[in-house]
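Dropping a structure here in structure tokens format, bear with me for questions.
What you see is the complex with one protein chain gone and the rest in place.
Labels for the chains are A, B and C, by order of writing; each one numbers its residues from 1.
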Amino acid sequence: MTCAAGAPDFCGLRLAHPIINAYGTFDAIAARRAFGDALLEAFPFSAYVSKTVTVAPRQGNPPPRLWEVPAGLMNSIGLPNRGLEGYLVHDLPQLAALPVPLIVNVMGFSRDEVATLVGAFAPREEVSALELNVSCPNVETGMVMGADPGEVARLLQHVRPLTDKPLIVKLTPNASDVPAVARAAQDAGASAVSLINTLRGMALRPGSAEPWLGGGAGGVSGPAVRAIALAQVSSVAAAVSVPIIAMGGVQTGAHAREFLLAGASLVAVGTESFRDPAAARRIAAELSGSYGAPALAG
Amino acid sequence: MTCAAGAPDFCGLRLAHPIINAYGTFDAIAARRAFGDALLEAFPFSAYVSKTVTVAPRQGNPPPRLWEVPAGLMNSIGLPNRGLEGYLVHDLPQLAALPVPLIVNVMGFSRDEVATLVGAFAPREEVSALELNVSCPNVETGMVMGADPGEVARLLQHVRPLTDKPLIVKLTPNASDVPAVARAAQDAGASAVSLINTLRGMALRPGSAEPWLGGGAGGVSGPAVRAIALAQVSSVAAAVSVPIIAMGGVQTGAHAREFLLAGASLVAVGTESFRDPAAARRIAAELSGSYGAPALAG
Amino acid sequence: MTETLADRVVAPFGARVVPVLERAEHGAYLVLTCADRHGPEPEPGQFYMLMAARRWGGGAGERPYLPRAFSVLRAPAGTLQFLLEAVGPATRRLCELDAGDGLSIVGPLGRGFRPPRDGRRPVLCGGGVGIAPLALWQDVLGPGTPALLGFRDAAHAAGSALLRDARVACDDGSHGHHGLVTELLAAELDAGAPAEVFACGPPPMLEAVRALCAQHGAPCQLALESGMACGYGACFGCVVPTTRGLIRLCLEGPVLEGSELGPEAFAMPGHGS
Partner (left out) sequence: MTETLADRVVAPFGARVVPVLERAEHGAYLVLTCADRHGPEPEPGQFYMLMAARRWGGGAGERPYLPRAFSVLRAPAGTLQFLLEAVGPATRRLCELDAGDGLSIVGPLGRGFRPPRDGRRPVLCGGGVGIAPLALWQDVLGPGTPALLGFRDAAHAAGSALLRDARVACDDGSHGHHGLVTELLAAELDAGAPAEVFACGPPPMLEAVRALCAQHGAPCQLALESGMACGYGACFGCVVPTTRGLIRLCLEGPVLEGSELGPEAFAMPGHGS
């Protein structure tokens, strides 16, 4: 199921290249406001995954939500979103207008909530695939569901019958045996798995014993976690045959290629997009070998 | 059980300051060869933990054993050591001559092997405490034993009766529920716990799909893992009342203080000693507030 | 996309590396001028995300890693100017840059100042490095626009030369009024015709300005700070509490209406210095 740097076929979707966005790290609606139509003309991802949707609207965690770590970022965003209704009314029409297939990431606090979300998107033609977030380290159940193979299997058995669309399961890296969870997901009907989500971390407010982040703990991403991500992707690839979306600290085409060599079908770019909103374009170009270093622009 | 930056009492040992070495990152015998007696006069650690001893001698993993990651190091050393007999004959007499208490780190591939090791050191007056390595990510059983509360409890029940010395359990960070493992260790008689060991990682040989490290996967340490370590120490501190030895990316007195604030009694310095063999002296001085930045020496 | 509002100048998509043309010290501050021949002209109050093109990282505590937000100070003919104060690893690295070095920029970003309402006369009020966005705004509003600026000491008060006819308050009495800039502002609000205040500075100063303007019934537009990772709405990290709930400052601000803010907007760690 791995593919070279060419045009990949992912769960039946034909994509222009293997680089997509990491869930929750690129708000295409906001980016459109910041960069105008140029964003659509040079859209950097071959598929777009929207930020996690929950049944009820969420404000997210109180600020501060960010802490810079050596070669990385720790965040405690807390899944702010308009809720299912708000997403269907406000976000979906705008995201459907993007020039690439749309993957919707959903999260429920119980199996029934996940079923509600999957059921709501099942009939939507605008939606090419669904992703189940069972790994967000910021919300109690995410940690628990995604860390246990049995829990993941029961969830999949519950929601798999509700849709024909590809169902991707995002794995948590904070588990003793990630490949076992991946295998459980595959055996219960997952079409693909994605990893890694952020690693649980913490920072203190300088000079105090209080946590810096409004949400207490946070999740670490960026280059600091890349070697850890590569190890997990490689072990999961040895355990499953469904396609893998790999991510964690990808900054260059060479990094993306390493994840493909380790067994991934697609590679997602997250934190690097914060340093350059068009980073994924450069990465896709480097991957396909067509990239020349730019001169000074000024 | 936490202590401020003063002279800590750790499991009955009176130590000059809270900074010790991270297991396997400082070979005092080798350092004595490189730096001569100056090492003993300015010994940077308040207690010395020797590299993991196994029953049989081990060559360790084939090279390459090192890979530099962003803000950190990945290693796959594989616990090279002379074995129990060699340690008792060669290493112990030399380490007993160090000016600080000696903690011996042991690892067995079965409960009986651990018992052999604990039994062998129990009568040795030169040894102030024993540490059980159940977390080394380079050896198959380490991952398994340390990730499961039941396994750890059974191990402790087996070896706790064999010695009156403090028994420290080194936890693995590659577990779904590290506090549960810590609690199991405490309930089964562990005198203290230490964390974090390295996080499982991997690198590829440039331009190939083969792993770079001779041992395949490796363990990530250094500043890249500090926020992750702080989160784990903080959760473990909330779960146990025995003292905690904290480590992971400590580079400054401020970092050490954060671990103490998060609930640790001692702080270990590992990778930073590779950048400066006397780093722990600076860190201890910064912690006690007596450190002035040095001028250019040349 | 229905939410695309023509309420701002939009940035080119992607980071561009431009050369630094000049560095000029102004007491405790540095003004960095870079070329940006192809970028749009920024509006007063907009900002850019900046990184050194080389060696961004490896500073104190192995940081910086992410870019940082900086208000545009002025933008004369195909160039951009930023006002920097070295407070941490990123600003220290930027302050090392010299002519010819590369600067990675994304912007202009965010919503800047809106014109004063109801014919009110504009009053500018800045504190410390927060005077930066007021310079370009004063150029647009007209050189006569009063600028009340507060600083810590003489080395910082040197920055007041960057605006026209600034009236200065200094904490240590070394320069102008001995006291807080909000004392100058209170007098100014009492004195003249109905005013609208445009302010930028440290959170306690902004909170004092907000409270003072509320007392005087004067509208105010406040340029806030908040820890940002991306600057373009991607990370949801920069939120501040408002009467509309938590909003992304990089997208809805950095300039917000005083009337939609309460004291809690200025009481968070990491929001401003």
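By our rule, contacts are C-beta pairs under 8 Å (C-beta built on N, C-alpha and C of every residue); 3 or more make two chains touch, one makes a residue touch a chain.
What you see is a predicted model, and the numbers here were worked out from it, not measured in a lab.
Among A:G201, A:P223, A:G263 or A:P277, the one in contact with the hidden chain is A:P223. Across B:L66, B:A115 or B:A209, the single residue that touches the chain missing here is B:L66. Residues touching the missing chain, restricted to chain A, are 71, 223, 251-252 (touch as defined at the top).
Contacts to the hidden chain, counted on chain B, fall at residues 24-27, 29-36, 38-39, 42, 51, 59-60, 62-73, 75, 77, 80, 90, 93-94, 97, 205, 212, 214, 222-223, 271, 273-279, 281, 294, 296-298. Hidden from this view is one chain, which touches chain C at 55-59, 62, 65, 93.
Everything below uses one rule, namely that only the chains that are shown with their structure count from here on.
Distance from per-chain Cα centroids to the pooled protein Cα centroid is smallest for A.
Comparing the chain pairs A-C and B-C, the larger number of C-beta pairs in contact belongs to A-C. As a whole-number value, the distance joining the C-alpha centres of chain A and chain B reads 34 Å. With centres set at the average Cα position, the gap from chain A to chain C is 33 Å.
If you average the CA atoms of chain B and of chain C, the two centres end up 47 Å from each other. Residues of chain A in contact with two or more other chains: 67, 69-72, 222-223. Residue positions of chain C touching 2 or more other chains: 61-62.
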